[in-house]
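Of the protein chains in this complex, one is absent; all others appear in place.
Per-chain numbering from 1; labels A and B assigned in written order.
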Amino acid sequence: MMRSTLSVFALCAAALPGLAAADPVKVGLLLTLSGPPAVLGEHARDGALLALKKLDGKLGGEAAEFLVTDAEGKPDIAAQKARRLVESDGADVVIGPIFSNIMAAIAGPVTEGGAFLLSPNAGPSVFAGEGCNPDIFVVSYQNDQPDQVMGEYASGAGYGSVVLIAPNYQAGMDHLGGFKRTYDGDITAELMTQLGQLDYSAELAQIAAYQPDAVYAFLPGGMGVNFVKQYQQAGLSGIPMMSSFTTDETTLPAMQDAALGMLSSGSWSPDLDVPGNAEFVDDFIAEYGRVPASYAAYAYDAVMLLDTAIAAAGTEDRDALREALRTVDFPSLRGKFSFGANQFPVQDFYLTEVVQRADGAYATSAKELVTADYVDAYADACTAE
Amino acid sequence: MANLFLLQLLNGAQFGILLFLVAAGLTLVFGIMDFINLAHGVLYMLGAYLMAMFALETGSFWLGLLLALATTLVVGLVLEWLVFRRLYDRPHLDQVLATFALMLILSEGVKILWGSAPLNVAMPELLSGSIPLAGPLRYPVYRIAIIVAGLATAAGLWWLIARTRAGMLLRAGASNRPMVAALGTDISRLFLLVFALGAMLAGFAGALVSPVLSVDPGMGDSILILTFVVIVIGGVGSVKGAFAGALLVGIVDTVGRIFGPIWLKLVMDPAAATQAGRVLAPMLVYLLMAAVLSWRPNGLFGRPS
Partner (left out) sequence: MSAAPKAAIALLILLALVPPAAAAIGDPFLTVIATRMAVFAIAALSLDLILGYGALVSFGHAAYLGLGAYAVAVCARHGITDLFLQMGAAALAAALFAAVSGAVSLRTRGIYFIMITLAFGQMAYFFFVSLSAYGGDDGTALAARSTLFGRAWLENDTAFFYMVLACLALAYGGLDRLVHARFGRVLTGTRESELRMRAIGYRPFRYRLAAYVLSGMICAVAGVLLANQTEYVSPAYMAWTRSGELIVMLLLGGVGTLAGAMAGALVTVGLEELLAGWSEHWRLCFGLILLAVVLWSPAGLTGLLRRLLAGGRR
């Protein structure tokens, strides 16, 4: 009865131009869009909007509305905005955030408010093990995985000694910890730098003095740009540089030649040979004028996942939608994709290298498969069922 | 090891000179006009962005530098005319609020104009590459250029303030404005020029470091606080103090970060030393400032107020 009334209403609404269809699916995009790290959030937002455009503004055939919200990079503000999205604006799903500290702040407000949280980037260990949550889906990766993959690669490539470098804060510790977990050579030194450090000449002198087989860095954003430029200027290009979250499409425009040949790992790259990926990259460049980074690809995937799940289960029955999100097979830019028990992805990881594309732009390029069907280290501890 | 220690001292001094380049304009405006300019950081950022744009447009580093300098000078003049001259007689707090507002406006403006992704500035052919030091250690040529530019700026400012007629009027105007005005000097024109010069110095620093550092919307914020630390340690308004403060901050920060954990391990067990090093390293600069100020409440070279 209810449904038929609704569809009659929907028909009327459709017949009257200018009147919105009844009750669209509301999706909050809660991303850091202002302040220095805004570029990551912009990639994710643009990726999600591109996906919605491709789907003609519909999710699973139902009209959809995206509520783009700036998390401002401040956890308390983000928590408040998450509450507004869910409680006041009636969002059914929130896609976000970029940063792990924001994730910890918004997870409660979003899931307790009755919405699903789909993360296009942050995958902190807190939510991967005992703290896993049936309403949280991490579409990207678990935070430690790229580092562990690099550790495995470094062991296999025969690098006998490595100097580690990361900023002196929690995420820095965690990422170096991930590398050390899988690397079996010597760690010559661990250089802890400062948050937002400008000048790395002291660290570079240490590296030059140690002469390790390779360097492993976790220096996101502007720190990575400073480091990579100065690395090349100090004449260290002969020492292979591996990193995570340092050389990606958001920082490469500022590094350019200085980053060529540097190695990192990921489950996606712009040239990954998967159906639909080349089209996504071309559309993204045409629309936004820059090569998409993984943040864009994962946000695109999150929207595609949502579309397929809603097509299968609708939005009325929350449990059915959750089950669909967990199991449905959607056209991912990474090819095969599935969720583990903790609702973090089980996926392939590649070694990527910085290259210059035919159009002159700089991007990461998948070189070889390092680990197939990689399950994160925390999944076993998740017993949320 | 001794070689490495000396090299790290040099690195610290080099970072200090980089800080001095940014601090010079701030201490000039602060010292002579008694004006707190929080927007100094964004002017530095503007210099770097203008450099990135002009270097790309003209294809030349040197032409880009020249245009960036000229443009920041003009921006300084316009800002002085629009905003700052209304604030000279107002309390410090009003200046803080107004320049904080400018900081928000200019950094958002930069984001709207150039986007939020970091930009690249290519290094000039002439200054790229590195020269060998001892063993495997090398030193980038561009760093030497930064050191030379910093020393030249210090010498130029000293000459301007201590040896020229304008400098004499400035010093007099700073201590007794009505007196200088009574002598027939147009004080407001003098202040306009000082302010524009301060803005240009900030822009110069930004343009100069752009091939070494990331040009992004956050670059002004990250340097602003360090710059204030430098001029406060040195004593507000003293160019000599700013230079000494900058070297001190650069060396303490660099040497402490690299050798602090090693020295701590000599006196405590390794795990505790690592932990203590982690906690202490980022605080070092602030500990230094608190220590200097509790010893000399007006900084190293500051006049008692």
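Here is the rule we use: a contact is a pair of C-beta atoms (placed from the backbone, for glycine too) under 8 Å apart; a residue touches a chain by one contact, two chains touch by 3 or more.
All figures in this text were calculated on a predicted structure; none of them were measured in a lab.
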Contact set of the excluded chain (shown chains only): A, B
Identified contact with the non-displayed chain, of B:L10, B:L67, B:L102 or B:A117: B:L102
Residue among B:V229, B:V252 or B:A273 that touches the chain left out of view: B:V229
Chain B residues touching the omitted chain (full complex): 30, 36, 83, 86-87, 90, 92-94, 96-98, 100-105, 107-109, 111-112, 221, 225, 228-229, 232, 236, 278-279, 282-283, 286-287, 289-290, 293-294, 297-299, 302, 305
Residues from chain A at the interface with the omitted partner, ascending: 33-34, 68, 70, 72, 74-76, 79-80, 83-84, 87-88, 100-101, 104-105, 107-109, 124, 168-171, 173, 195
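Note that only the chains that are shown with their structure count from here on.
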Chain A and chain B, separation of their C-alpha mean positions in angstrom: 36
Partner chain A, residues of chain B touching it in the complex: 4, 7-8, 11-12, 14-15, 18, 111, 115-120, 122-123, 128-130, 135-140, 142-143, 209, 211-219, 221-223, 253-255, 257-258, 261, 277-278, 281-282
Chain A residues touching chain B - in the complex, by the definition given at the top: 34-39, 42, 168, 192-196, 198-199, 201-203, 205-206, 208-209, 211, 221-226, 229-230, 233-235, 250-251, 253-256, 290
